[in-house]
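For this depiction, one protein chain was excluded, whereas all remaining protein chains were kept in their positions.
A and B label the chains in the order they appear, each numbered from 1.
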Amino acid sequence: MRRRIAPGAVVWLLIGVAYLLIPLVATAIYSLKSNQTGTCCTLENYGEIIHDPAFWKSFRISFVLALETIVIGLVLLVPTVYWVNLKLPRLRPVIGFLALIPFVVPPIVLVVGLLDVFRDTPDWFYAKPYGFLAAAYVILAFPYIYFSLDAGFRAIDVHTLTEASLSLGATWRTTLGRVIIPNIRAAALAGALLTFAIVMGEYTIASLATFDTFPVYIQDVNQNRGFPASALVLLSFGITWAAMIAIVLVGRGSGQASGAQVGGAR
Amino acid sequence: MDNLPRPAEAGRGRRLSLVWLGTLPFFAYAFLFLFLPAGQVLVGAFKDVDGGFTLENLRTLFDEPYRTGFKNSIEISLVTALVGGLLGFLIAYSAIREGTPRFIRSALITFAAVAANFGGIPLAFAFVATLGTIGVLTQFMANLGWNPYDHGFTLFGKTGIELAYLYFQFPLMVIVISPAIDGLRREWREAAASLGASSYQFWRHVGVPILMPSLLAAVILLFGNSFAAYATAYGLTAGFVNLVPVQIGFYLSGDVLDDPHLGQALAVGMFVVLAVMMLLYIPLQRRASRWAR
Partner (left out) sequence: MEDYQEQEYEFLRRLEEDKIDRGKLLKRGLAAGAGLSIFSLSDVALATRQRVLQEPPLLGRSVSVAELIAEAKKEGRLNVIALPRNWANYGEVLDTFTRKYKIPITSDNPDGSSAQENQAVRSLKGDPRAPDVLDVGPSFAIDGANEGLYAKHFTRNFKKVPRVMKDGRGFWVADYYGAISFGVNTAVVSNVPRSFQDLLKPEYKNKVALNGSPLTSGSAVAGVFAAALANGGSLNDIGPGIDFFAKLKDVGNFIPIAANPQTIASGQTAITFDWDYLNLAYVKEFPSARIRVIAPSDGLYAAYYCQAINATAPHPWAARLWQEFLYSDQGQLLWIKGYSHTALYDDLAKRKAIPKALLNTLPKYSKAPKFASRAQLTAARAKIATDWPKRVGS
(Lines give C-alpha, C1' and ligand atoms only; values in the text may rest on other atoms or scores of the structure.)
Protein backbone atom coordinates (compact mmCIF):
# COMPACT_ATOMS: atom_id res chain seq x y z
CA MET A 1 0.00 0.00 0.00
CA ARG A 2 1.44 3.30 -1.07
CA ARG A 3 1.54 5.88 1.68
CA ARG A 4 3.28 8.63 -0.20
CA ILE A 5 1.49 10.84 -2.67
CA ALA A 6 1.82 9.73 -6.29
CA PRO A 7 3.86 12.08 -8.53
CA GLY A 8 1.10 12.18 -11.15
CA ALA A 9 -1.31 13.37 -8.47
CA VAL A 10 1.05 16.17 -7.50
CA VAL A 11 1.21 17.44 -11.08
CA TRP A 12 -2.54 17.61 -11.55
CA LEU A 13 -3.16 19.11 -8.15
CA LEU A 14 -0.61 21.81 -8.83
CA ILE A 15 -2.21 22.58 -12.17
CA GLY A 16 -5.61 22.84 -10.52
CA VAL A 17 -4.36 25.05 -7.73
CA ALA A 18 -2.49 27.31 -10.14
CA TYR A 19 -5.53 27.77 -12.38
CA LEU A 20 -7.73 28.60 -9.40
CA LEU A 21 -5.31 30.88 -7.61
CA ILE A 22 -3.62 32.95 -10.31
CA PRO A 23 -6.70 35.04 -11.24
CA LEU A 24 -7.37 35.56 -7.56
CA VAL A 25 -3.81 36.75 -7.00
CA ALA A 26 -4.20 39.19 -9.89
CA THR A 27 -7.40 40.50 -8.33
CA ALA A 28 -5.62 40.78 -4.98
CA ILE A 29 -2.93 42.95 -6.55
CA TYR A 30 -5.58 45.43 -7.65
CA SER A 31 -7.33 45.26 -4.30
CA LEU A 32 -4.22 46.52 -2.59
CA LYS A 33 -3.86 49.55 -4.83
CA SER A 34 -4.66 52.91 -3.37
CA ASN A 35 -7.39 54.95 -4.96
CA GLN A 36 -5.27 58.08 -4.76
CA THR A 37 -2.05 56.94 -6.34
CA GLY A 38 -3.00 53.79 -8.17
CA THR A 39 -0.06 51.87 -6.71
CA CYS A 40 0.52 49.41 -3.92
CA CYS A 41 -0.01 48.94 -1.03
CA THR A 42 -2.93 49.75 1.22
CA LEU A 43 -5.71 48.01 3.07
CA GLU A 44 -8.13 50.92 2.68
CA ASN A 45 -10.25 49.05 0.10
CA TYR A 46 -10.84 46.17 2.48
CA GLY A 47 -11.64 48.62 5.25
CA GLU A 48 -14.19 50.35 3.09
CA ILE A 49 -16.04 47.11 2.43
CA ILE A 50 -15.85 45.70 5.95
CA HIS A 51 -17.21 48.90 7.43
CA ASP A 52 -20.14 48.97 5.06
CA PRO A 53 -23.26 47.77 6.91
CA ALA A 54 -24.86 46.77 3.62
CA PHE A 55 -22.11 44.16 3.18
CA TRP A 56 -22.99 42.33 6.41
CA LYS A 57 -26.76 42.70 6.05
CA SER A 58 -26.86 41.31 2.54
CA PHE A 59 -24.47 38.49 3.45
CA ARG A 60 -26.67 37.46 6.36
CA ILE A 61 -29.76 37.35 4.14
CA SER A 62 -28.00 35.25 1.52
CA PHE A 63 -26.47 32.91 4.07
CA VAL A 64 -29.79 32.08 5.72
CA LEU A 65 -31.41 31.80 2.32
CA ALA A 66 -28.73 29.32 1.24
CA LEU A 67 -29.21 27.10 4.30
CA GLU A 68 -32.95 27.15 3.78
CA THR A 69 -32.59 26.19 0.11
CA ILE A 70 -30.28 23.31 1.00
CA VAL A 71 -32.71 21.91 3.55
CA ILE A 72 -35.74 22.16 1.28
CA GLY A 73 -33.83 20.77 -1.69
CA LEU A 74 -32.47 17.76 0.15
CA VAL A 75 -35.74 17.01 1.93
CA LEU A 76 -37.48 17.06 -1.43
CA LEU A 77 -34.93 15.18 -3.50
CA VAL A 78 -33.27 12.55 -1.30
CA PRO A 79 -36.45 10.50 -0.77
CA THR A 80 -37.45 11.04 -4.40
CA VAL A 81 -34.13 9.90 -5.86
CA TYR A 82 -34.06 6.99 -3.41
CA TRP A 83 -37.56 5.93 -4.37
CA VAL A 84 -36.86 6.26 -8.07
CA ASN A 85 -33.66 4.26 -7.83
CA LEU A 86 -35.42 1.57 -5.84
CA LYS A 87 -38.82 1.17 -7.44
CA LEU A 88 -39.05 3.23 -10.60
CA PRO A 89 -35.78 3.00 -12.48
CA ARG A 90 -37.50 3.80 -15.73
CA LEU A 91 -38.26 7.22 -14.33
CA ARG A 92 -34.55 8.00 -13.97
CA PRO A 93 -33.94 9.38 -17.48
CA VAL A 94 -37.21 11.33 -17.20
CA ILE A 95 -36.08 13.11 -14.08
CA GLY A 96 -32.63 13.57 -15.55
CA PHE A 97 -34.30 15.25 -18.48
CA LEU A 98 -36.38 17.45 -16.19
CA ALA A 99 -33.19 18.36 -14.40
CA LEU A 100 -31.97 20.09 -17.53
CA ILE A 101 -35.00 22.40 -17.75
CA PRO A 102 -33.75 24.92 -15.16
CA PHE A 103 -30.79 25.52 -17.44
CA VAL A 104 -33.01 26.50 -20.31
CA VAL A 105 -35.49 28.70 -18.59
CA PRO A 106 -33.70 32.04 -18.48
CA PRO A 107 -33.76 33.46 -14.94
CA ILE A 108 -35.50 36.56 -16.28
CA VAL A 109 -38.37 34.47 -17.55
CA LEU A 110 -38.48 32.38 -14.41
CA VAL A 111 -38.76 35.37 -12.12
CA VAL A 112 -41.42 37.14 -14.18
CA GLY A 113 -43.42 33.94 -14.39
CA LEU A 114 -43.05 33.23 -10.68
CA LEU A 115 -43.96 36.78 -9.68
CA ASP A 116 -47.06 36.50 -11.85
CA VAL A 117 -48.16 33.15 -10.53
CA PHE A 118 -47.59 33.99 -6.87
CA ARG A 119 -48.76 37.59 -6.86
CA ASP A 120 -51.73 37.02 -4.56
CA THR A 121 -50.03 34.81 -2.03
CA PRO A 122 -49.73 36.14 1.53
CA ASP A 123 -46.99 38.62 2.30
CA TRP A 124 -44.99 36.26 4.50
CA PHE A 125 -44.22 34.21 1.40
CA TYR A 126 -44.22 36.73 -1.39
CA ALA A 127 -42.57 39.78 0.11
CA LYS A 128 -39.87 37.98 2.05
CA PRO A 129 -36.70 36.55 0.55
CA TYR A 130 -37.07 33.47 2.76
CA GLY A 131 -40.29 32.49 1.03
CA PHE A 132 -40.41 33.37 -2.62
CA LEU A 133 -36.70 33.49 -3.34
CA ALA A 134 -36.00 30.20 -1.55
CA ALA A 135 -38.65 28.50 -3.70
CA ALA A 136 -37.00 29.83 -6.86
CA TYR A 137 -33.52 28.82 -5.71
CA VAL A 138 -34.56 25.24 -5.01
CA ILE A 139 -35.46 25.06 -8.68
CA LEU A 140 -32.10 26.47 -9.73
CA ALA A 141 -30.24 24.08 -7.44
CA PHE A 142 -32.30 21.10 -8.53
CA PRO A 143 -30.02 19.95 -11.41
CA TYR A 144 -26.92 20.11 -9.25
CA ILE A 145 -28.47 18.35 -6.26
CA TYR A 146 -30.03 15.76 -8.52
CA PHE A 147 -26.87 14.85 -10.41
CA SER A 148 -24.83 14.73 -7.20
CA LEU A 149 -27.36 12.46 -5.50
CA ASP A 150 -27.68 10.37 -8.65
CA ALA A 151 -23.92 9.74 -8.70
CA GLY A 152 -24.07 8.85 -5.04
CA PHE A 153 -26.97 6.44 -5.39
CA ARG A 154 -25.34 4.73 -8.33
CA ALA A 155 -22.26 4.06 -6.26
CA ILE A 156 -24.14 2.06 -3.64
CA ASP A 157 -26.29 -1.03 -3.96
CA VAL A 158 -29.69 0.38 -3.07
CA HIS A 159 -31.65 -2.84 -3.45
CA THR A 160 -29.42 -4.99 -1.29
CA LEU A 161 -29.16 -2.41 1.45
CA THR A 162 -32.91 -1.85 1.52
CA GLU A 163 -33.81 -5.52 1.46
CA ALA A 164 -31.29 -6.32 4.14
CA SER A 165 -32.57 -3.53 6.34
CA LEU A 166 -36.23 -4.42 5.84
CA SER A 167 -35.63 -8.11 6.35
CA LEU A 168 -34.01 -7.28 9.68
CA GLY A 169 -37.28 -5.68 10.72
CA ALA A 170 -36.53 -1.96 10.22
CA THR A 171 -39.26 0.42 9.08
CA TRP A 172 -38.96 2.51 5.91
CA ARG A 173 -38.07 5.56 7.94
CA THR A 174 -35.29 3.77 9.76
CA THR A 175 -34.02 2.35 6.52
CA LEU A 176 -33.92 5.74 4.91
CA GLY A 177 -32.51 7.52 7.93
CA ARG A 178 -29.99 5.09 9.32
CA VAL A 179 -28.95 2.97 6.38
CA ILE A 180 -29.31 4.89 3.14
CA ILE A 181 -28.53 8.45 4.18
CA PRO A 182 -25.18 7.73 5.83
CA ASN A 183 -24.15 6.03 2.61
CA ILE A 184 -24.95 8.94 0.37
CA ARG A 185 -23.64 11.48 2.78
CA ALA A 186 -20.80 12.55 0.50
CA ALA A 187 -23.15 13.02 -2.43
CA ALA A 188 -25.65 14.98 -0.36
CA LEU A 189 -22.86 17.12 0.97
CA ALA A 190 -21.61 17.81 -2.53
CA GLY A 191 -25.12 18.84 -3.54
CA ALA A 192 -25.40 21.02 -0.46
CA LEU A 193 -22.12 22.80 -1.19
CA LEU A 194 -23.11 23.47 -4.79
CA THR A 195 -26.48 24.81 -3.66
CA PHE A 196 -24.80 27.10 -1.18
CA ALA A 197 -22.52 28.46 -3.86
CA ILE A 198 -25.44 28.93 -6.28
CA VAL A 199 -27.45 30.95 -3.78
CA MET A 200 -24.44 33.06 -2.84
CA GLY A 201 -23.87 33.79 -6.53
CA GLU A 202 -27.33 34.19 -8.01
CA TYR A 203 -28.01 37.73 -9.16
CA THR A 204 -30.72 37.98 -11.80
CA ILE A 205 -33.72 36.64 -9.91
CA ALA A 206 -32.89 38.47 -6.69
CA SER A 207 -32.43 41.80 -8.43
CA LEU A 208 -35.54 41.55 -10.60
CA ALA A 209 -37.64 40.60 -7.57
CA THR A 210 -35.98 43.55 -5.78
CA PHE A 211 -34.47 41.66 -2.86
CA ASP A 212 -31.16 42.88 -1.44
CA THR A 213 -29.05 39.74 -1.40
CA PHE A 214 -25.29 39.48 -1.37
CA PRO A 215 -24.81 39.16 -5.14
CA VAL A 216 -26.95 42.28 -5.66
CA TYR A 217 -24.61 44.12 -3.31
CA ILE A 218 -21.54 42.76 -5.14
CA GLN A 219 -22.93 43.91 -8.48
CA ASP A 220 -23.62 47.36 -7.09
CA VAL A 221 -20.05 47.71 -5.84
CA ASN A 222 -18.67 46.37 -9.13
CA GLN A 223 -20.58 48.91 -11.15
CA ASN A 224 -19.91 51.88 -8.96
CA ARG A 225 -16.59 51.58 -7.18
CA GLY A 226 -13.14 50.83 -8.51
CA PHE A 227 -10.50 49.04 -6.46
CA PRO A 228 -12.84 48.22 -3.54
CA ALA A 229 -14.64 45.92 -5.99
CA SER A 230 -11.53 43.74 -6.16
CA ALA A 231 -11.31 43.73 -2.36
CA LEU A 232 -14.93 42.66 -2.20
CA VAL A 233 -14.33 39.78 -4.62
CA LEU A 234 -11.65 38.35 -2.38
CA LEU A 235 -13.62 38.98 0.79
CA SER A 236 -16.68 37.26 -0.62
CA PHE A 237 -14.58 34.34 -1.86
CA GLY A 238 -12.99 33.95 1.54
CA ILE A 239 -16.15 34.31 3.54
CA THR A 240 -18.04 31.85 1.32
CA TRP A 241 -15.21 29.35 1.56
CA ALA A 242 -15.20 29.64 5.36
CA ALA A 243 -18.95 29.00 5.40
CA MET A 244 -18.46 25.92 3.20
CA ILE A 245 -15.81 24.50 5.50
CA ALA A 246 -18.23 25.00 8.37
CA ILE A 247 -20.90 23.06 6.47
CA VAL A 248 -18.46 20.24 5.75
CA LEU A 249 -17.46 20.02 9.39
CA VAL A 250 -21.10 19.92 10.46
CA GLY A 251 -21.86 17.35 7.79
CA ARG A 252 -18.96 15.30 8.96
CA GLY A 253 -20.58 15.41 12.40
CA SER A 254 -21.37 11.90 13.48
CA GLY A 255 -19.79 9.76 10.83
CA GLN A 256 -17.09 9.90 8.21
CA ALA A 257 -17.56 12.45 5.45
CA SER A 258 -16.39 10.09 2.75
CA GLY A 259 -19.36 7.80 3.33
CA ALA A 260 -18.62 4.55 5.10
CA GLN A 261 -19.94 1.81 2.89
CA VAL A 262 -22.13 -0.42 4.96
CA GLY A 263 -22.24 -4.09 4.19
CA GLY A 264 -23.39 -5.32 0.81
CA ALA A 265 -21.65 -7.90 -1.28
CA ARG A 266 -19.45 -6.02 -3.68
CA MET B 1 -30.00 -2.87 -13.22
CA ASP B 2 -32.39 -1.57 -15.82
CA ASN B 3 -32.41 -4.75 -17.84
CA LEU B 4 -32.69 -7.43 -15.17
CA PRO B 5 -36.05 -9.17 -15.35
CA ARG B 6 -38.38 -8.13 -12.60
CA PRO B 7 -40.29 -10.79 -10.66
CA ALA B 8 -43.98 -10.68 -11.49
CA GLU B 9 -45.82 -8.71 -8.88
CA ALA B 10 -49.22 -9.71 -7.64
CA GLY B 11 -51.80 -6.96 -7.50
CA ARG B 12 -49.55 -4.99 -9.79
CA GLY B 13 -51.96 -2.19 -10.49
CA ARG B 14 -52.53 -1.21 -6.88
CA ARG B 15 -48.87 -1.58 -5.92
CA LEU B 16 -47.77 0.70 -8.77
CA SER B 17 -50.08 3.54 -7.88
CA LEU B 18 -48.82 3.63 -4.29
CA VAL B 19 -45.27 3.56 -5.53
CA TRP B 20 -45.82 6.56 -7.78
CA LEU B 21 -47.27 8.43 -4.81
CA GLY B 22 -43.78 8.55 -3.36
CA THR B 23 -42.70 10.93 -6.09
CA LEU B 24 -45.68 13.22 -5.58
CA PRO B 25 -44.06 15.94 -3.46
CA PHE B 26 -41.31 16.35 -5.99
CA PHE B 27 -43.59 16.56 -9.00
CA ALA B 28 -45.96 18.92 -7.23
CA TYR B 29 -43.10 21.27 -6.46
CA ALA B 30 -41.72 20.93 -9.98
CA PHE B 31 -45.11 21.70 -11.44
CA LEU B 32 -45.68 24.83 -9.40
CA PHE B 33 -42.25 26.33 -9.68
CA LEU B 34 -40.83 24.96 -12.89
CA PHE B 35 -43.47 23.82 -15.37
CA LEU B 36 -45.72 26.84 -15.09
CA PRO B 37 -43.03 29.43 -15.88
CA ALA B 38 -41.43 27.12 -18.45
CA GLY B 39 -44.82 26.61 -20.05
CA GLN B 40 -45.17 30.37 -20.36
CA VAL B 41 -41.93 30.45 -22.31
CA LEU B 42 -43.10 27.68 -24.62
CA VAL B 43 -46.42 29.36 -25.29
CA GLY B 44 -44.87 32.79 -25.70
CA ALA B 45 -42.45 31.58 -28.34
CA PHE B 46 -45.33 30.96 -30.70
CA LYS B 47 -46.94 34.34 -30.23
CA ASP B 48 -46.39 37.42 -32.30
CA VAL B 49 -46.60 41.07 -31.21
CA ASP B 50 -50.38 41.11 -31.33
CA GLY B 51 -50.82 37.86 -29.49
CA GLY B 52 -51.69 35.71 -32.47
CA PHE B 53 -50.12 32.36 -33.29
CA THR B 54 -46.99 32.39 -35.43
CA LEU B 55 -44.05 30.21 -36.37
CA GLU B 56 -42.08 33.24 -37.50
CA ASN B 57 -40.13 33.53 -34.26
CA LEU B 58 -38.85 30.00 -34.54
CA ARG B 59 -38.05 30.42 -38.21
CA THR B 60 -35.96 33.51 -37.46
CA LEU B 61 -33.70 31.39 -35.29
CA PHE B 62 -32.13 30.01 -38.44
CA ASP B 63 -31.06 33.46 -39.61
CA GLU B 64 -28.01 35.37 -38.63
CA PRO B 65 -27.04 36.40 -35.99
CA TYR B 66 -28.91 33.69 -34.15
CA ARG B 67 -27.36 30.86 -36.10
CA THR B 68 -23.91 32.10 -35.14
CA GLY B 69 -25.17 32.49 -31.60
CA PHE B 70 -26.14 28.83 -31.40
CA LYS B 71 -22.95 27.75 -33.11
CA ASN B 72 -20.79 29.73 -30.69
CA SER B 73 -22.74 28.61 -27.64
CA ILE B 74 -22.60 24.94 -28.58
CA GLU B 75 -18.93 25.11 -29.48
CA ILE B 76 -17.91 26.85 -26.26
CA SER B 77 -20.08 24.54 -24.17
CA LEU B 78 -18.67 21.39 -25.78
CA VAL B 79 -15.08 22.54 -25.39
CA THR B 80 -15.47 23.61 -21.77
CA ALA B 81 -17.51 20.52 -20.89
CA LEU B 82 -14.98 18.07 -22.33
CA VAL B 83 -11.80 19.89 -21.30
CA GLY B 84 -13.29 20.86 -17.94
CA GLY B 85 -14.56 17.35 -17.46
CA LEU B 86 -11.20 15.77 -18.14
CA LEU B 87 -9.28 18.28 -16.06
CA GLY B 88 -11.79 18.04 -13.22
CA PHE B 89 -11.67 14.28 -13.23
CA LEU B 90 -7.88 14.14 -13.13
CA ILE B 91 -7.72 16.67 -10.32
CA ALA B 92 -10.48 14.99 -8.32
CA TYR B 93 -8.84 11.62 -8.68
CA SER B 94 -5.50 13.05 -7.61
CA ALA B 95 -7.09 14.43 -4.46
CA ILE B 96 -8.99 11.28 -3.53
CA ARG B 97 -6.62 8.52 -4.45
CA GLU B 98 -4.53 6.51 -2.09
CA GLY B 99 -1.53 8.36 -0.75
CA THR B 100 -2.86 11.89 -0.85
CA PRO B 101 -3.29 13.49 2.58
CA ARG B 102 -6.95 13.67 3.64
CA PHE B 103 -7.05 17.41 4.22
CA ILE B 104 -6.29 18.11 0.57
CA ARG B 105 -9.58 16.60 -0.43
CA SER B 106 -11.64 18.71 1.98
CA ALA B 107 -9.78 21.87 1.09
CA LEU B 108 -10.17 21.17 -2.62
CA ILE B 109 -13.87 20.31 -2.48
CA THR B 110 -14.80 23.39 -0.49
CA PHE B 111 -12.65 25.68 -2.61
CA ALA B 112 -14.03 24.08 -5.75
CA ALA B 113 -17.57 24.69 -4.58
CA VAL B 114 -16.90 28.40 -4.29
CA ALA B 115 -15.02 28.49 -7.58
CA ALA B 116 -17.81 26.58 -9.32
CA ASN B 117 -20.14 29.49 -8.78
CA PHE B 118 -17.67 32.30 -9.21
CA GLY B 119 -18.87 34.11 -12.26
CA GLY B 120 -20.12 37.30 -13.82
CA ILE B 121 -18.20 40.51 -13.59
CA PRO B 122 -15.91 39.46 -10.71
CA LEU B 123 -14.65 36.49 -12.71
CA ALA B 124 -14.43 38.56 -15.88
CA PHE B 125 -12.37 41.18 -14.11
CA ALA B 126 -10.16 38.56 -12.46
CA PHE B 127 -9.26 37.31 -15.93
CA VAL B 128 -8.86 40.83 -17.25
CA ALA B 129 -6.48 41.49 -14.37
CA THR B 130 -4.58 38.33 -15.30
CA LEU B 131 -4.64 38.13 -19.08
CA GLY B 132 -5.98 41.49 -20.19
CA THR B 133 -3.90 43.79 -22.35
CA ILE B 134 -2.16 45.09 -19.21
CA GLY B 135 -2.81 42.03 -17.09
CA VAL B 136 -0.37 40.62 -14.59
CA LEU B 137 0.39 37.46 -16.55
CA THR B 138 0.46 39.34 -19.86
CA GLN B 139 3.04 41.77 -18.56
CA PHE B 140 5.05 38.92 -17.06
CA MET B 141 5.15 37.15 -20.42
CA ALA B 142 5.91 40.40 -22.24
CA ASN B 143 8.87 40.97 -19.96
CA LEU B 144 10.11 37.52 -20.92
CA GLY B 145 9.89 38.63 -24.51
CA TRP B 146 6.67 37.05 -25.75
CA ASN B 147 3.56 39.23 -25.54
CA PRO B 148 0.55 37.06 -26.36
CA TYR B 149 -1.37 40.03 -27.79
CA ASP B 150 1.28 40.48 -30.45
CA HIS B 151 0.74 36.91 -31.56
CA GLY B 152 -2.98 36.97 -32.16
CA PHE B 153 -4.24 36.09 -28.70
CA THR B 154 -7.02 38.14 -27.21
CA LEU B 155 -8.90 37.60 -24.01
CA PHE B 156 -11.94 39.40 -25.40
CA GLY B 157 -13.10 36.66 -27.74
CA LYS B 158 -14.10 33.02 -27.78
CA THR B 159 -10.80 31.77 -26.36
CA GLY B 160 -11.06 34.20 -23.47
CA ILE B 161 -14.58 33.06 -22.72
CA GLU B 162 -13.50 29.44 -22.77
CA LEU B 163 -10.61 30.13 -20.40
CA ALA B 164 -12.90 32.00 -18.03
CA TYR B 165 -15.60 29.32 -18.18
CA LEU B 166 -13.07 26.60 -17.38
CA TYR B 167 -12.55 28.39 -14.09
CA PHE B 168 -15.94 27.22 -12.91
CA GLN B 169 -16.35 24.15 -15.10
CA PHE B 170 -13.56 21.95 -13.80
CA PRO B 171 -14.34 22.65 -10.11
CA LEU B 172 -17.94 21.70 -10.84
CA MET B 173 -16.66 18.44 -12.31
CA VAL B 174 -14.49 17.86 -9.24
CA ILE B 175 -17.49 18.16 -6.96
CA VAL B 176 -19.90 16.09 -8.99
CA ILE B 177 -17.52 13.24 -9.78
CA SER B 178 -15.98 12.84 -6.31
CA PRO B 179 -18.77 10.67 -4.85
CA ALA B 180 -18.49 8.40 -7.88
CA ILE B 181 -14.72 8.09 -7.50
CA ASP B 182 -15.38 7.07 -3.92
CA GLY B 183 -17.25 4.12 -5.36
CA LEU B 184 -14.07 2.94 -7.02
CA ARG B 185 -12.77 0.76 -4.23
CA ARG B 186 -9.06 0.77 -3.85
CA GLU B 187 -9.12 -2.97 -3.32
CA TRP B 188 -9.97 -3.30 -6.98
CA ARG B 189 -6.90 -1.34 -7.95
CA GLU B 190 -4.75 -3.52 -5.71
CA ALA B 191 -6.40 -6.68 -6.98
CA ALA B 192 -5.73 -5.63 -10.55
CA ALA B 193 -2.12 -4.80 -9.69
CA SER B 194 -1.63 -8.14 -7.98
CA LEU B 195 -2.96 -9.88 -11.10
CA GLY B 196 -0.28 -8.09 -13.11
CA ALA B 197 -2.38 -5.41 -14.77
CA SER B 198 -0.72 -2.11 -15.61
CA SER B 199 -2.23 1.22 -14.74
CA TYR B 200 -3.51 1.67 -18.28
CA GLN B 201 -5.13 -1.79 -18.28
CA PHE B 202 -6.80 -1.11 -14.96
CA TRP B 203 -8.34 2.07 -16.23
CA ARG B 204 -9.37 0.70 -19.57
CA HIS B 205 -11.05 -2.45 -18.28
CA VAL B 206 -12.16 -1.57 -14.75
CA GLY B 207 -11.93 2.09 -13.85
CA VAL B 208 -13.42 3.88 -16.83
CA PRO B 209 -16.29 1.42 -17.43
CA ILE B 210 -17.36 1.70 -13.82
CA LEU B 211 -17.20 5.46 -13.86
CA MET B 212 -18.59 5.98 -17.35
CA PRO B 213 -22.27 6.52 -16.38
CA SER B 214 -21.31 9.14 -13.84
CA LEU B 215 -18.76 10.69 -16.18
CA LEU B 216 -21.36 11.02 -18.91
CA ALA B 217 -23.91 12.53 -16.57
CA ALA B 218 -21.34 14.96 -15.23
CA VAL B 219 -20.30 16.08 -18.72
CA ILE B 220 -23.94 16.69 -19.62
CA LEU B 221 -24.29 18.80 -16.48
CA LEU B 222 -21.20 20.75 -17.43
CA PHE B 223 -22.55 21.30 -20.93
CA GLY B 224 -25.83 22.63 -19.56
CA ASN B 225 -24.04 24.81 -17.05
CA SER B 226 -21.86 26.39 -19.71
CA PHE B 227 -24.69 26.71 -22.20
CA ALA B 228 -26.83 28.69 -19.75
CA ALA B 229 -24.07 30.97 -18.46
CA TYR B 230 -24.09 34.52 -19.69
CA ALA B 231 -23.04 36.98 -17.00
CA THR B 232 -19.37 36.11 -17.41
CA ALA B 233 -19.47 36.28 -21.18
CA TYR B 234 -21.21 39.63 -21.05
CA GLY B 235 -18.74 40.96 -18.50
CA LEU B 236 -15.82 39.87 -20.64
CA THR B 237 -16.96 40.71 -24.15
CA ALA B 238 -20.07 42.86 -23.64
CA GLY B 239 -22.05 40.71 -26.04
CA PHE B 240 -19.68 41.15 -28.96
CA VAL B 241 -19.33 37.40 -29.13
CA ASN B 242 -22.77 36.11 -30.07
CA LEU B 243 -24.08 33.68 -27.49
CA VAL B 244 -27.67 32.54 -27.11
CA PRO B 245 -28.20 33.35 -23.40
CA VAL B 246 -26.72 36.81 -23.93
CA GLN B 247 -29.08 37.40 -26.85
CA ILE B 248 -32.01 36.24 -24.72
CA GLY B 249 -30.99 38.74 -22.05
CA PHE B 250 -30.92 41.49 -24.67
CA TYR B 251 -34.44 40.70 -25.82
CA LEU B 252 -36.04 40.11 -22.46
CA SER B 253 -34.50 42.72 -20.20
CA GLY B 254 -32.38 45.04 -22.30
CA ASP B 255 -33.10 48.65 -23.10
CA VAL B 256 -32.68 48.43 -26.85
CA LEU B 257 -34.22 45.34 -28.38
CA ASP B 258 -37.90 44.90 -27.86
CA ASP B 259 -39.26 41.52 -28.85
CA PRO B 260 -39.91 39.28 -25.83
CA HIS B 261 -41.41 36.58 -28.04
CA LEU B 262 -38.20 36.23 -30.00
CA GLY B 263 -36.39 35.94 -26.67
CA GLN B 264 -38.75 33.15 -25.69
CA ALA B 265 -38.20 31.46 -29.03
CA LEU B 266 -34.45 31.55 -28.38
CA ALA B 267 -35.09 29.88 -25.03
CA VAL B 268 -37.07 27.16 -26.80
CA GLY B 269 -34.12 26.78 -29.16
CA MET B 270 -31.85 26.26 -26.16
CA PHE B 271 -34.22 23.65 -24.87
CA VAL B 272 -34.11 21.79 -28.18
CA VAL B 273 -30.31 21.71 -28.10
CA LEU B 274 -30.31 20.32 -24.57
CA ALA B 275 -33.04 17.85 -25.48
CA VAL B 276 -30.91 16.57 -28.35
CA MET B 277 -27.99 16.20 -25.93
CA MET B 278 -30.21 14.25 -23.60
CA LEU B 279 -31.43 12.00 -26.38
CA LEU B 280 -27.82 11.18 -27.20
CA TYR B 281 -27.11 10.66 -23.52
CA ILE B 282 -29.80 8.05 -22.81
CA PRO B 283 -28.55 5.27 -25.11
CA LEU B 284 -24.94 6.10 -24.16
CA GLN B 285 -25.89 5.80 -20.53
CA ARG B 286 -27.68 2.52 -21.06
CA ARG B 287 -24.68 1.13 -22.86
CA ALA B 288 -22.35 2.30 -20.14
CA SER B 289 -24.32 0.71 -17.30
CA ARG B 290 -24.86 -2.48 -19.21
CA TRP B 291 -22.32 -4.45 -17.37
CA ALA B 292 -23.31 -3.24 -13.90
CA ARG B 293 -25.09 -5.72 -11.70
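Going forward, a residue touches a chain if its C-beta (ideal position, glycine included) is under 8 Å from a C-beta of that chain, and two chains touch if they have at least 3 such contacts.
Bear in mind that the values here come from a model prediction, so they are computed numbers and not experimental data.
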{"item": "Residue touching the undisplayed chain, where the options are B:41, B:61, B:108 or B:121", "value": "B:121"}
{"item": "Contact footprint on chain B, counting only the chain that is left out", "value": "64-65, 68, 121, 124-125, 128-129, 132-135, 149, 156-158, 234-242, 247, 249-250, 253-258"}
{"item": "Touch residues of chain A, complete complex, unshown partner", "value": "30, 33-39, 111-112, 115-116, 119, 123, 126-127, 207-210, 212, 216, 219-220, 222-227, 229-230"}
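Following the convention adopted for this analysis, only the chains that are shown with their structure count from here on.
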{"item": "Distance between the centres, which are taken as Cα means, of chain B and chain A, whole angstrom", "value": "16"}
{"item": "Parts of chain A lying in touch with chain B, wherever the complex brings them together", "value": "1-6, 8-13, 15-16, 19-20, 22-27, 29-30, 76-77, 79-80, 83-84, 87-91, 93, 96-98, 100-106, 108-110, 112-114, 116-117, 135-136, 138-139, 142-144, 147-148, 150-152, 154-157, 159, 184, 186-187, 190, 193-194, 196-198, 200-201, 203-204, 208, 215, 218-219, 222-223, 229-230, 233, 236-237, 240-241, 244-245, 248, 257-259, 266"}
{"item": "Interfacial residue positions of chain B with respect to chain A in the complex", "value": "1-2, 19-20, 22-23, 25-26, 29-30, 32-34, 36-38, 40-41, 87, 90-91, 93-95, 97-101, 104-106, 108-123, 125-127, 129-130, 135-137, 166-167, 170-172, 174-180, 182-183, 185, 190, 213-214, 217-218, 220-221, 224-225, 227-228, 231, 245, 248-249, 252-253, 263-264, 267, 270-271, 274-275, 277-278, 281-282, 285, 293"}
